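Written below as structure tokens is the structure these notes are about.
All protein chains but one are shown in place.
We call the chains A and B, going by the order they appear; numbering starts again at 1 in every chain.
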Amino acid sequence: MLRYLLWRSVYTVAVIFAASLVIFFTLRISPGTPEFIIHQPMAAEEERQRFREEQGLNDPIIVQYGNFLGDVFRGDLGTSIDSNIPVVDLIAEFGKNSAILVAAGVLVTFSIAIPLGVIAAVKRNSWIDQTIMGFAALGMGIPNFILALFLILVIGIELDWLPISGKGGIKHLILPTIVLAAEGVAVMLRLMRASMLDQLQQDYIRTLRAKGLSRWRTIWQHALRNALLPIISLSALQVAALIGYTFVVETIFRWPGISRLLIESILQRDYPVALMITLLFTIAVILANFVANIAYSLVDPRIRQETMLRV
Amino acid sequence: MTADATLLRILDLTVDLATEEGKVRPVDGVSLSLATGEILGLVGESGCGKTMTALAIMRLLPEPGSRTSGAVRLMDRDLLALPEADMRRVRGPSISMIFQEPMTSLDPVFTIGHQLTETMRAHHKIGRHEARERAIGILERVGIPNPAQRLNDYPHQLSGGMRQRVMIAIALILEPQLLIADEPTTALDVTIQAQILELIDDLRQRSHMSVLLISHDLAVVGQVAERVAVMYAGEVVETMPTTSLFVAPRHPYTQGLLRCIPGLAHDSGATEARLHVIEGRVPELRNLPPACRFAPRCPYAMDRCWNERPQLEKVADEQYLRCWNPQPFRA
Partner (left out) sequence: MSALQDAALWHEPPAPEQTRRHQLHAGLRLLARNRLALIGGGISLVFVLIGIAGIVIIGFDRFHDLYLDQTLDSAVILRAPFTGENVLGTDALGRDLLARTVAGIGVSIMLALAITALTLIIGMVLGTVAAFYGGWIDVVISAVIDVTWGFPIILLAVALSGVFDRGIEVVILSVPLILWAGFARIVRGEGLSLRERDFVKAARAMGVPDWKIILRHFVPNLVAPTIVMGTYYIPVVIVFEGALSFLGLGTQPPTPSLGLMAAEGRQHLLNGDHWVVTVPGVSLVLMVVGFNTLGDGLRDILDPRLRGVR
């Protein structure tokens, strides 16, 4: 198990490095490199040259990458060209807001999807199942930006129940969280139902019933625990998807989060900010995968042993 | 055996199942009884309704989609009429069951110890420590070495034979009056088969438990059962004491099954060493023969077998037969 953990960690770090390399080079070759933004195309050649020298843009690109890595490890994430604020501070401030949103989204997704998926499986083909699955189909069918607009229109404007933009108390969090979680709930619920149906047909369920365990325990303790195993590895995908949805949600609800900051910095060609946030998101996705893999092997005793033997 | 020693009495048990292809009746009017401390063997080819009968007794048939009628009396209670909550309390302390797939019949993500102790705790108020002690005790009784350590093992860490022993331990830990063993040895290799059968027989004698032993293998049943009931296509076709089984079976199907046993043909002095097979195959439940269900495969079938339904009738002491044209047995 320890060796498996180690191997996974090394793999993950390697992937993060590879990703950082790709991101760095891709953003570096972009046509609108920073000096064109700061300095009008008309700017004097000397001035531009001085800027390039200052930013180290004249070095070979591999040296630039090396410098960049060195800076990052020293804790220097650069400074925003646009606002002159250190990127660390920007990320800390906007990141906190996004973290709140994502955490609420994850919480809502799993606490709704798992019980509903179990209920749908247990009551399969009944009206309860069909209602739940109908909502799931709706949740998958309605693109989240459309859902957001509908919610803004109906709940925010017509009924005037909840605020529709900005950050504030819990109330401000409700609509963004609903939109953020909607598709995830639908997807996870379907997966949960399928996984649960699979488990309910297993032989061990019959054994549990034969020894007089109640239906409740059979379902919510034994079948659920088994059914969650395949879900755990897929939950990393769900976290990644959630990160993707924050772009839409933060934009629509004008939530001062890091995704919106990324879009703005990209549009402003605020290269240091864009680079760091892109990198941060990528690392988050890769780490989510890492955690899911580890969690999966920790929870399933069979895998736990297998990985101990193999690695 | 006296009537009041009867533990289980099944009367006209009928199971209807709704399948994708339509409705079928895998168990059709089965009546059996089982005395306290007795082992009854229930024999037949796969698909003849043995397992369905067992699941119907336990009320564990798939729901919705199944309908059970008749009566299953355990002592003086009709299990089919019990509310589900009461039936749950019957499963385990009164009747328990072991299944034929030891590899998949245990929950893979819980330890052996948990699966044993939760059985006790589902029915009795019992402390963690005491439950553990009893779990170790029962594992010892079913012949598992180092029981205290095994408690922390997961099912995948045990061999098939060990898992089946664990299954038996789980089934026996509440000291049930009746154990239903559905092909308990089929998935195991021969030496372990014998051990498991011995174990069941031994435990039965010590705790005065009754056993309904389900198997497709007459040899297995012959080893431990006191009486044998033979099922074919959802019906009981013959029932007799095991002592008669190998000398005086009357139903052509029972005789056919006996000739399928490799060693037996030689023992009884048969000249042809070739292994016998019963021609044809078990009829589909959706398409049963009109009268005697064995008629299409029966070498002795007469007109009457095609037109008139045979009933189970007494032919000898403790021997009942469903046949219009019973044959004397030549092995």
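Heads up, the rule we're going with is that contacts are C-beta pairs under 8 Å (C-beta built on N, C-alpha and C of every residue); 3 or more make two chains touch, one makes a residue touch a chain.
Here the structure is a predicted model, which means the values were calculated and not measured.
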Problem - Chain not shown: contacting residue from A:Leu5, A:Ala19 or A:Val88 - result: A:Ala19
Completion exercise
Out of A:Leu5, A:Val88 or A:Ala241, the sole contact with the unshown chain comes from A:Ala241
Exercise for the section: Touching the absent chain in the whole complex: find that residue among B:Asp12, B:Glu84 or B:Asp303. Expected result: B:Asp12
Handout entry: Contact set of subunit A toward the excluded chain (per top definition)
Key = 15, 18-19, 23, 26-27, 29-32, 125, 137-138, 140-146, 149-150, 152-153, 157, 187, 190-191, 194-195, 236-237, 240-241, 243-245, 247-248, 251-252, 262-263, 266-267, 269, 271, 274, 278, 281-282, 285-286, 289
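Just so it is clear, only the chains that are shown with their structure count from here on.
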Practice task
Please work out the Cα centroid separation of subunit A and subunit B, and write it as a whole number of Å.
Solution key: 53
Fill in the blank from the handout: Within the complex, subunit A is touched by subunit B residues 58, 60, 88-93, 96-97, 99, 101, 104-110, 118-119, 122-123, 154, 156-157, 167, 170-171, 174
Exercise for the section: Using the touch definition up top, name the residues of subunit A that touch subunit B in the complex. Expected result: 202-204, 206-214, 217, 222, 225-226, 229, 299-302, 305
